[in-house]
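Supplied in structure tokens, the structure appears directly below.
And now, subunit A:
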Amino acid sequence: MNLPLLTIIVFLPLLGAVTVALLGNARATAGRAIAATVSVVDLVLVAWMTMRFDVSAGMQFVEKVAWVPQANMTYHLGLDGMSLTMVVLSALLTLLAIVASWKTGKNPALWFSMLLLLEVGMNGVFLAMDFVLFYVFWELVLVPMYFLIAMWGGPRRQYAAVKFFLYTLFGSVFMLVGIIALYLQTGTFDILEMAGAGLDPSFQWWVFGAFFLGFAVKVPIFPLHTWLPDAHVEAPTAASVLLAGVLLKMGSYGFLRISLPILPDAAAEWSTFIAALAAISIVYGAAVAFAQTDMKKLVAYSSVSHMGFVMLGIASMTPEGLNGAVAVMFSHGIVTGMLFFLVGMVYDRTHTRVIAEVSGLSSKVPIAGGLFAFASFASLGLPGLSGFVGEFLSLLGAWASDIPVGWVIVSAIGVLLAAAYMLWLVQRVVLGSPSAAVESIPDLSTREVLVLVPLVMLTIGVGVYWDSLLRFTDPAVRSILAMMGGA
Partner candidate 1 sequence: MSVGLPQMLTLSAMLFGIGLYGALSRKNAVHVMMSLELMANAVNINLVAFSRFVTPEVMTGQFFAVFSMVVSAAEIGLGLALVIAIYRRKRSVELDAVQELRG
Partner candidate 2 sequence: MSMDYVLLVPLLPALAFAVLTPMPRTVRLKLVPLAVGAVFGSLVLSIAAFLAVWPGGQQLEPAWHGVVTIAHIGDRAISLGLALEPMSAVMLLVVTIVGAAVQVYSLGYMHREERIGWYYAALSLFTAAMLVLVLSNDFLGLFMAWEVMGLCSYLLIGFWHEQEAPRLASIKAFLTTKVGDLGFMLALAVIYAEVGVFDFATVLGHDWSAGTATFVALLMLFGAMGKSAQFPLHTWLPDAMAGPTPASALIHAATMVAAGVFLIVRAFPIFEASGIALTVTLWVGLGTALLSGLLAMVQHDIKKVLAYSTISQLGFMFIALGAGSPTVALYHLVTHAYFKSLLFLGAGVIIHAAHTQDMRQMGGLARKLPVTSLTFAAGSLALAGVVPFSGFWSKDEILAVLLHEQQYAAFAIALAAAFVTAFYVARLWFRVFTAPTQQAELHEGHRSMVAPMVVLAAITAVIGFFGPTLGGFLGHGIPWPAFGTAAVSTFAAAAGIMLGWYVYGRRKSVVNTQVIKQRFPHAYGVLVNKYYFDLTYGYFIVGGYTALARGLASLDANVVDGIVNGAARTWRSLAALGWAFDRRVIDGVVNGSASAVRAAGARMRTLQTGSVRGYQTLVAGAVVLFVIWILVKGA
């Protein structure tokens, strides 16, 4: 492997971002073409890597160069099944976000450049195997997302952007403390070397707590979730998609990549607490989603609920649970991405997101309505679509684990509640007679359908043949569990 493939995947979008920004708004048409090309190339590289990926091997395409040898920092990128799953998600959704926001009129050069910059951070987080690098990418993500919300957002965009920024910064400060604590204890910044370091359990407990705060905000887990609805409601469509589709996953990815392998004893101690919070997030998110009057807010709260299943799977610390967690992460990425795209497309036409003002999509715009219904069914976990895979496996894992049965049953009720809010949304928005806002809108354009079709196909593919996803995640999950000492 001569070509530093991972570096290219991470930094190619940076090149694109700089180029697009330098071209400026005057040559924005060229800029967005470059942005699209860069993200297509990135996706192709990721796809090529997926095909070359050897599921029986561990970390692959590793690049490890001394960076700051004095402090034992390395430039260390690596790829395992879990990273791959997430990078696929990030590369795909970035491309789709660029295509979906093709017609952005306000400051397009900066817009596309920010999207690409975001991709740098997202890819970096999922590929970095060195703490410093990880942290840098983690923080890097905040910047473009802040601008995406603050510059292209809704009426309360400043508030939402600042809230998003501060909230996540608040979490990452604790994470930084944890990283430094770990460094002082082990003398390395390498995530993989740290795994299985056999740290003192009480030390682990505190560090886990610090990481927990950092990751839990990002996931987000109840009661640290309140930045999410605001950010989503104010964010422009593409930013919402990436926020829900990829950024939330960074938190749960952190748990899987860092907290569990490095701090296994603490993870075992914390698991019941996390499971309880997960169950509460599931039911609470679902209930609050049910009461929303704004489509985007509903989908945002549904994210809280779905990410609860991720945390439930993680807390179970069983092969089923962890695979389920990654599967929910992936599935939520594509399905919620689809929902946000659709809400955005509806909003573009009707200029409202108020549920009561939109109805009868299926009669007036059958393609939009049909896809909306499809995404909703995928979201509520219909078997045969991807949402079911992860939620079901999380529940299986949780049931088989030490998590108190009560919390598992509460989580299972979340499946019912998901059906309730999702169908109630479909009921009001997709079905019925067309409302005034829907009366004379055009159906989806070819470009918009093209954005959604890959997601639809992935949803069905993963939902029918689970191994298409699990063959990548299962080896990674096994290695995590092995690092935890077969816990």
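Here is the rule we use: a residue touches a chain if its C-beta (ideal position, glycine included) is under 8 Å from a C-beta of that chain, and two chains touch if they have at least 3 such contacts; residues count from 1.
If you want to know what made the cut, all candidates are chains of the complex that A comes from, given by their letters.
Please read all numbers here as calculations on a predicted model, not as lab measurements.
For subunit A, the touching candidate in this complex, among 1 or 2, is 2. Considering their complex, residues 163, 166-167, 222-223, 225-227, 230, 284, 287-288, 290-292, 318-320, 323, 360, 362-363, 366, 370, 377, 382-384, 388-389, 392-393, 395-396, 399-400, 408-409, 412-413, 415-416, 419-420, 423-424, 427, 431-433, 464-467, 470-471, 474, 477-478, 481 of subunit A touch candidate 2.
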